[in-house]
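Quick one: the structure is below, and I'll ask about it shortly.
Apart from one protein chain that is not included, each protein chain of the complex appears where it belongs.
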Amino acid sequence: MLKIAVIGGGSSYTPEIVEGFIERHHELPVKELWLVDIEAGKEKLEIVGNLAKRMVEKAGIDCTVHLTLNREEALIGASFVTTQFRVGLLDARIRDERIPLSHNMLGQETNGVGGFAKALRTIPVILDIAKDMERLCPEAFLINFTNPAGIITETVLRYSKIKAIGLCNVPVNMRKAVEKVLGSDDFLFHAIGLNHYVFGHSVYYKGKNVMPELLPKLMADSEFNPKNIEDIPYHNEQILNLGLMPCYYHKYFYMAEDMLQHAIEDYHTIGTRGEVVKQVEKELFEVYKKADLHEKPVELEKRGGSYYSEAACELINGIYNNKKTHMIVNVRNNQTLPFLPEDAVIETTCLITDAGPRPLSIETLPLQVQGELLHLKAYERLTIEAGITGDYGTALQALTVHLLTKKGAVLKTVLDEVLLQNKDYLPQFNA
Amino acid sequence: MLKIAVIGGGSSYTPEIVEGFIERHHELPVKELWLVDIEAGKEKLEIVGNLAKRMVEKAGIDCTVHLTLNREEALIGASFVTTQFRVGLLDARIRDERIPLSHNMLGQETNGVGGFAKALRTIPVILDIAKDMERLCPEAFLINFTNPAGIITETVLRYSKIKAIGLCNVPVNMRKAVEKVLGSDDFLFHAIGLNHYVFGHSVYYKGKNVMPELLPKLMADSEFNPKNIEDIPYHNEQILNLGLMPCYYHKYFYMAEDMLQHAIEDYHTIGTRGEVVKQVEKELFEVYKKADLHEKPVELEKRGGSYYSEAACELINGIYNNKKTHMIVNVRNNQTLPFLPEDAVIETTCLITDAGPRPLSIETLPLQVQGELLHLKAYERLTIEAGITGDYGTALQALTVHLLTKKGAVLKTVLDEVLLQNKDYLPQFNA
Amino acid sequence: MLKIAVIGGGSSYTPEIVEGFIERHHELPVKELWLVDIEAGKEKLEIVGNLAKRMVEKAGIDCTVHLTLNREEALIGASFVTTQFRVGLLDARIRDERIPLSHNMLGQETNGVGGFAKALRTIPVILDIAKDMERLCPEAFLINFTNPAGIITETVLRYSKIKAIGLCNVPVNMRKAVEKVLGSDDFLFHAIGLNHYVFGHSVYYKGKNVMPELLPKLMADSEFNPKNIEDIPYHNEQILNLGLMPCYYHKYFYMAEDMLQHAIEDYHTIGTRGEVVKQVEKELFEVYKKADLHEKPVELEKRGGSYYSEAACELINGIYNNKKTHMIVNVRNNQTLPFLPEDAVIETTCLITDAGPRPLSIETLPLQVQGELLHLKAYERLTIEAGITGDYGTALQALTVHLLTKKGAVLKTVLDEVLLQNKDYLPQFNA
Partner (left out) sequence: MLKIAVIGGGSSYTPEIVEGFIERHHELPVKELWLVDIEAGKEKLEIVGNLAKRMVEKAGIDCTVHLTLNREEALIGASFVTTQFRVGLLDARIRDERIPLSHNMLGQETNGVGGFAKALRTIPVILDIAKDMERLCPEAFLINFTNPAGIITETVLRYSKIKAIGLCNVPVNMRKAVEKVLGSDDFLFHAIGLNHYVFGHSVYYKGKNVMPELLPKLMADSEFNPKNIEDIPYHNEQILNLGLMPCYYHKYFYMAEDMLQHAIEDYHTIGTRGEVVKQVEKELFEVYKKADLHEKPVELEKRGGSYYSEAACELINGIYNNKKTHMIVNVRNNQTLPFLPEDAVIETTCLITDAGPRPLSIETLPLQVQGELLHLKAYERLTIEAGITGDYGTALQALTVHLLTKKGAVLKTVLDEVLLQNKDYLPQFNA
């Protein structure tokens, strides 16, 4: 009997994952779908959970949707657990963005000080979930969407016995951009890097790697540059020198100053991304409430994060049916990148088996890419350590090592504000 | 138009490869099959070539079989070239075996002094073929069966621009042994090592690597131990300590003394394996001559090398149709085993794409396995260097570094005999 | 006969190196000291050269000082060649500082855009010198002071056959800071890193590494923090978490924002460091002119760069007499830091022999230090490549990879200004 638990089931993304399970029910016969949330998310859970029930009912499949605030009940005997929760809800995200931006520093959901603060809040909670899983469903896979996905997945893999896989829609969109430019989907897309710092390394197609020919076309294609910030293009000369396809998030690094100015401008006018999302979500839940809605509403696409749940369903399907497809996921490095620790989590193309993903090996990367990845991974591991120990020096070190913070006196001020404003969610720092 | 050239087309294995192409013709529409051989092999080519024609005719497929002594003609425009030739024919193999055995040292077709001598003879010829391919079919894949397959494939990859893939039936048989003991074929078999020194590293099945549980059963199973020498079993304690599944050829290393005594006894009684094969081949060609034979005769199975051509057809099929199946082939290391050079050839599980095989990455191997593989690879690379330069010191170094030779005064004697008796085939040493 | 050539002999530092040779003449019997300069430096060469002659005469040693504008003449038969020249003189330095600072970006002599521009100007000249040396004194050691010393030394080692050693006074001062706090000079100071990004890794003293106990004291000591910017201290928590002793230049990284603001303020008030130095030099040469001056004047100490020439004389002495002392120099990595290329230049503690310096091996560094060093080395190697090829994309990549530049549209503007304003010194970009 296939049972799936969705932690953060009251999320606005839930209709997409429910749709994914409905579409695959002929080969992925989910019998029980448990949507779990916390007290503070009860109302949303009711709304989105009832929509999920209507969707399943309309589809006529043999599947029961359960809504619960009792996580243990949801985990017992589950085969897959997905996580899409946000500790501190959107208000915490807005604080993550505002504190650093008020000091002219990046505060983004997954990068910069914002991602750092989110990691500190999430680490104690995800380890709590992992410990529950060790007791209640030790063989289950944890499919983690929760950002920063690389850091959170590595935390689970290193500090628990649970088989965690991190998932992100960024490489899915990169693959789709390649597909569009190439005019074919029959290729092997070899991606390598860290979550939100992943490169398209090669596109194996008709006898060879066509990335060199493809790269100039990709750079010129609008699909590759999401609409809202396509007015900040990469420097062509730099990307062609690199020879790899950057992901969208590389703009925070390679065009850092412009992205920062853009964010600061928004901060002073329309508000941060978190504030925008909060409004979008509010409207979405109004839509979800409609009793005559029996499917994923089109409005969800505005929310961003497209293909996220799609990817999750496909991954679960690949594992369940031992499909040996290839997907880009966050997985233990092993020796894939020999300059990183073996137990570091990387994001790369994997063969999907019923025993989890197996990464492909790869050629030596350009030295600067090695440097950037090692540097960033050092930041990630310091953040994990700070998230577990609550040590102030380690936290300051992590922020100093991050590529997108401003170093100096201001950094300590920012760290202090982060710790103060998140006090309620950082027990490890208050012990 | 799909054209395939078979170098050494007069080989007794040819009917198997022809059968493989016939069986797959619906998805692998071979239009032209060119069987190439040299003057000395003309008679065999005629015999086996005519059988091939009868087989194709009976199958009623749209494919023409060409017999030729003109290699260039066969290579022009080919998409795949397979190699299954033997420089110096079986008489050279018999000498390879007899010289060292007469000095109480291993002389085996691919290991020990025998494999070393075979490599020296083959290297100039394979590079000649590769140079022809660079002119006549630069985009073609070279599927190499010629032993020692790892050394020969690495030679082509490092000293030409041709996309070579080495193929061996040993891992195919290992996989079949696992399949038998497991009672299922729905698993991922991750093999790693060098040709004829390859290990079954893991068997991913229903959520985890079951190799630990499988290993004792494999050791006890007759399938795993080919009949003719099953009276020399591995030491169970050693293999269980290793934790990996050895291949059949590991007996030459882990049970070296017993294998050597066995070979010496044969040498003094029934003759070497080469002498036995010579007799088998003679009988086989008598069978092939029969005008009413229209299919691969059952007698071929006695010859050994089962699944060899099967694997070749499957590999060609996987590439041609970009199947993204996984197979165990000899391929450029890249960073799969970080302790080996990047341009070393290893034998491991790969994803098969139309741009060639992409190896899977793997966990850190036990230290002794790293040591053995690095030690053996050093031997292989010294042999390649000796095979290209014809330098005596390098040749002696290669033999000294090999794990299965006797070191000392006798080794020089043996090397001198090898060089003398193979004089006609070693232009590089006579320059 | 021991002959030494000083390229850039008209430098204000020359009196110090002359003094060093005088003091060591009993064991380092320099017979000929050739001060070489270019036409534009002729006047300075005369002034400082005459002072050098007066110093040598007063010391009464058997040594002749030669002044020349003919480099070849100076190099013939030299045993040691030192380089302390500045392509484009101080005016170029001032431009290096002003261009980026005018865009709120670091322009420092060796770091940031300033060091990058200086490298591009210096690379063609140093290679020209190395080519001359290959002809005229192929066995001589090149002792390189010219900044950025790591980049320039690596350029010579990788693109010529000359034995180059890079030298910097930063680690000399670090050692002196340790000595002061420890109250002893009988210790082994193991430093590791890149030029101007070097760490004190360990202080072996009385049975163990006392760095852990020493670090808090070092942080509190004024010697460790040069006076002019001691109002920008490191964050104690971060340095103690690091566990290594940073060098003075680490402030540009770990306290980047404060250092930048400090530099921008100076830029808008007293001028850049180059402008200050220009005034200091002018006054110094007035002092040098005095006919009754027969020794290094005390005013030289204000110039900065203390111990530079001292270190050079000690290094030359160590090599000449095969002293097997240990010094911190810039040297080929070999395998000292296995995550860097073997032919990268690193700055570390070496045993000094008459065949050059041999680095000590070291324990694994903290992951973030590995990341920072690999990242910076990637910048350095891109800069070397740009300096040799004159490729625009490589130059832009180098600046993008540097840790201290602002990434984005502004970076291209800055690069374009650098290339334009240095046009006369960048033949490689104008080909």
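First chain written, first letter: the chains are A, B and C, and each begins at residue 1.
Rule of thumb we're sticking to: a residue touches a chain if its C-beta (ideal position, glycine included) is under 8 Å from a C-beta of that chain, and two chains touch if they have at least 3 such contacts.
Given the structure is predicted, the values throughout are model-derived calculations rather than measurements.
Enquirer: Going by the touch rule at the top, give the shown chains the omitted chain contacts.
Expert: Result for the missing chain's touching partners among shown chains: B, C.
Enquirer: For the chain left off this view, which of C:K118, C:H196 or C:H326 is in contact with it?
Expert: Of all options in C:K118, C:H196 or C:H326, contact with the hidden chain holds for C:H326.
Enquirer: Of the residues listed, B:I76, B:A378 or B:L419, which one is in contact with the missing chain?
Expert: For the chain that is not drawn, the touching residue is B:A378.
Enquirer: Write down which of B:R135, B:K161 or B:K407 is the residue touching the left-out chain.
Expert: Checking each option in B:R135, B:K161 or B:K407, the one touching the absent chain turns out to be B:K407.
Enquirer: Identify the residue among C:T14, C:N241, C:T336 or C:T383 that touches the chain left out of the display.
Expert: Among C:T14, C:N241, C:T336 or C:T383, only C:T336 touches the chain that is not shown.
Enquirer: Using the touch rule from the top, list residues of subunit B that touch the missing partner.
Expert: 232, 235, 237-238, 240-242, 253-259, 339, 341, 366-368, 370-372, 374-379, 381-382, 391-394, 396-397, 400-401, 403, 406-412
Enquirer: Given the full complex, what residues of subunit C touch the hidden partner chain?
Expert: Residues in contact with the chain left out: 139, 186, 188, 190, 204-209, 322, 324-326, 334-338, 342, 351, 353-356, 358-364.
As a working rule, only the chains that are shown with their structure count from here on.
Enquirer: Can you tell me, using the touch rule above, whether these chains form a line, ring, star, complete graph or other shape?
Expert: line
Enquirer: In whole angstrom, what separates the CA-based centres of subunit B and subunit C?
Expert: Between these chains, centre-to-centre, one finds 57 Å.
Enquirer: With chain centres defined as C-alpha means, what is the inter-centre distance between subunit A and subunit B in Å?
Expert: Once rounded, the distance between the two centres reads 45 Å.
Enquirer: Would you mind listing the residues of subunit C that make contact with two or more other chains?
Expert: Answer for subunit C, listing residues that touch two or more other chains: there are none.
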